[in-house]
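All protein chains but one are shown in place.
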Amino acid sequence: MGIEQKLGNMGVVTYRFEDVVNWGRSGSMWPILFGLACCAIEMMSMQASHYDMSRFGMELNRPSPRQADLMIVSGRVSRKMAPIVRRLYEQMPSPKWVIAMGDCASCGGIFNNYAIVQGVDEIVPVDVYVGGCPPRPEALIDGILTLHEKVRGEKLQDWA
Amino acid sequence: MSEMLSPHSDKVQEVSLEELRAKVGTGMEILDEEEHMLLSMGPQHPSTHGVLRLLLELDGETVVNVAPDIGFLHTGIEKTMESKTFTKALVMTDRMDYLSPMSNNLGYILAVEKLLGVEATPRAQAIRVILTELTRIASHLVWLGTSALDLAAMTLFLYCFREREFIFDIFEMCSGQRMMVSYFRPGGLWRDVPEEFEPAVRQFLDFFPGRIADYEALLKKNPIFLKRTKDIGVVSAEEAVDWGLTGPSLRGSGVNLDFRKAEPYSGYEQYDFDVPLGTDGDIYSRYRCRVEEFWQSMRIIEQALDKLPGGPVNIDNRKIVPPPRSELGRSMEAVIHHFKLWTEGFDAPEGYVYQRVESPRGEFGCYLRGNGGPKPARVHFRTPSYANLASLPNMARGGFVADLVAVIGSIDVVLGDIDR
Partner (left out) sequence: MDRDQFLIEQINEAVPDAIEEVLEFRGERTLVIAQDHIKKVCQLLKSDKSLNFDLLSDISADDLLPDFPRFAVNYHLYSIPNSQRIRLRVFVEDPDDGPPTMGDIWSIATWLEMEVWDLMGVRFSGNNSLRRLFLPEDWQGHPLRKDYPLGYEEVQFSFNWEEISARKPSPKE
């Protein structure tokens, strides 16, 4: 109803290709099923019906990294797990984004010791950091919406 | 020579048969190795409930041997707690068994109070019991949701997490945090529960039985569920005790061991409840034990709410419990106590204690040693999931890979608990 009234007699709509691609990418980003520790439980709460994540297009969590384009690192990354996180990141095809969820993924959190990597940005490049221990589901949704805004502002050359 | 892909490199790692036997553990035989396939059910897997790596030796679809490989979530909690004071180290205990944080808090705080030689007030003990039983219900809800999800009953996952939101609202009302509450402190609680606590808990007790009826309607007589859980993953009573299995997994085999009854703590002896026991030792018995525990936990919560004593929530010992803010303006001693507690923390005597609680997974024990200073000299946690995982090869050997997935769900392992 709305578009026809505004456009009148026009049969053709033009829009920038970049914006259409970014709209598609942000509207259906599929996360990889990768929960490490306590933040994963809040991520599961976010996918349940109370704070629904499927309204943002993220209902499917793909277990295989080849089919996913968003990695939400939810939980603490230990020294033994670090090569595996890197390997999963490399297995994901471009375009791909990373959200560091929680304090342990952002900066090592309360565990400042020999066993925990102090921030997952030592291993993979991170786009959005979400703070909290664990962050509330609303905070994570805020992080995801920030990521969507970032994706909508990207240029095609970034991933070409 | 067998070849196995190591998670840390792309090179195929040559493993000799002796090394493979050593990795797999004691008493397990590897037969006819040329025809078997070695598969790494890796750290990132939808059904392993966290970062657990299982080395499988398969003969077609039959599991010949399973070797768990853990440590992908090792956090060094025990060493980090040695560098913090007793109260600051409490925060770390939430993050071990992250599905039941209050049980961990309770185990650690009871150990600290035992070491100091104090006991909490009756009101604090009753509130601790109520919150711990709510945690037990919340933890079993996650277990039910995720293990049903592994067997492809996806609706149950959404139902269970809907109930958890209500419990989280109660936790947030008391302490401000949904999951990692750290509400129990040495000597009592952080602060008294607000007035909305009791009506909220009673409202929960009113609607929850109807929800349990929903879950039972989905699973109890479902032929697919019964076929996938009956007579699968059987463990006998002697084997279970020998392998250190505790909690509902042990009670599913018929052994009556519940530390709330056997060695009561925090006022559990006043409450009247039964211990559900299974008979067959298979997945279905363990499932029935945990669902029955919902009812028993509700019974305990109701009795505790009815009998909730009045009075102070913290003990009077100002060397351990900080004074309330209102006193700081009036009394010099209160300021001095506050200063000492905030800068250095209270001192513990020399000696060592071991305190165990019944967490939703089994026996959660805390071995605490003090050396006269404000920081623990050694803290070691006996976590139930670590010992429960050792029974996994026994339960899964000889079955299919699909049964292995169901068995992992039924012993209810939490990787934060195993790896600490």
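Labels A and B are assigned to the chains in the order they are written; within every chain, residues are numbered from 1.
Here is the rule we use: a residue touches a chain if its C-beta (ideal position, glycine included) is under 8 Å from a C-beta of that chain, and two chains touch if they have at least 3 such contacts.
Since we're looking at a predicted model, the values are computed, not measured.
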Contacting the left-out chain in the complete assembly, out of B:Val241, B:Val275 or B:Val335: B:Val241
Among B:Gly351, B:Gly373 or B:Gly398, the residue in touch with the chain that has been omitted: B:Gly351
Chain A, residues in touch with the chain not shown (by the definition above): 79-80, 86, 108, 112-115, 118, 121-125
Absent chain, residues of chain B that touch it: 8, 22-23, 25-27, 70-71, 74, 76, 78-80, 83, 114-115, 117, 241-244, 246, 255, 257, 262-263, 351-354, 356, 363, 365, 367, 369, 378, 380, 382, 386-387, 390, 419-420
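One rule holds in what follows: only the chains that are shown with their structure count from here on.
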Inter-centroid spacing, chain B versus chain A (mean Cα positions, whole Å): 29
Partner chain B, residues of chain A touching it in the complex: 32-38, 40-42, 44-45, 48-50, 61, 63, 65, 75-76, 78-81, 83-84, 87-88, 110-116, 133-134, 136
Chain A-facing residues of chain B, complex: 7-8, 42-46, 50-51, 71-77, 79-80, 91-92, 95, 98-99, 142, 157-158, 161-162, 164-165, 168, 178-180, 415-416, 419
